[in-house]
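Only one protein chain is missing from this complex, and each of the others stays in its spot.
This part shows chain A:
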Amino acid sequence: MIEQALVAVEDLAFVSALRNSTFMYPLVNAGHILGVSMLVGGIVPLDLRLLGLWRTYPVMVFVDVLRITSAIGLGLAVVCGALLFATAALGYARSPLFQAKIALVLLGVSNALILGRVLKRQDIPSLPMKARMPLSLRVGAGLSLVVWISVLILGRLLGYF
């Protein structure tokens, strides 16, 4: 049932065209990499600030800017990633690496949403500039670092196993 659906996805006309394209596939691939780089490139400094680096700069500067660039990166990575997935849906769906990667993406997104709520509830903007972040935020930031970097590594390994 699921297998049939995945094969049907692979056989969609635009998916076939992408699979057999000369330029579109590498361009979608580049879009995926751009998305991942914006996501990880934003998340890393944001998490490090929450963990206590760069305390001479206001935490909300990091939060307000990098949350947006990371979210845009995530969106781009998901859209381009879905297209790449579609070109070999059955193979990816069966891959334990891919399954683990998607599970971690869901964990990372949930964690980010929770972090956003904690930021609001703990009234972080009113804390003194050099204040240490609450433990819940630091734990969440540490988890976020580990999860997103693991997602990147798993994604890369997918091409080789």
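By definition in this document, contacts are C-beta pairs under 8 Å (C-beta built on N, C-alpha and C of every residue); 3 or more make two chains touch, one makes a residue touch a chain; residues count from 1.
Here, contacts and distances are computed from a predicted model.
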Protein name as given in UniProt for the chain not displayed, "DNA-binding protein", "Aspartate carbamoyltransferase", "MoxR protein" or "Phosphocarrier protein HPr" | "DNA-binding protein"
Return the single residue from A:S70, A:T87 or A:N111 that touches the missing chain.
-> A:T87
Which listed residue (A:A5, A:A30, A:L53 or A:V79) would be found touching the missing chain in the intact complex?
-> A:L53
Where chain A meets the left-out chain, the residues are 18-22, 25-26, 53, 87-88, 156-157, 159-160
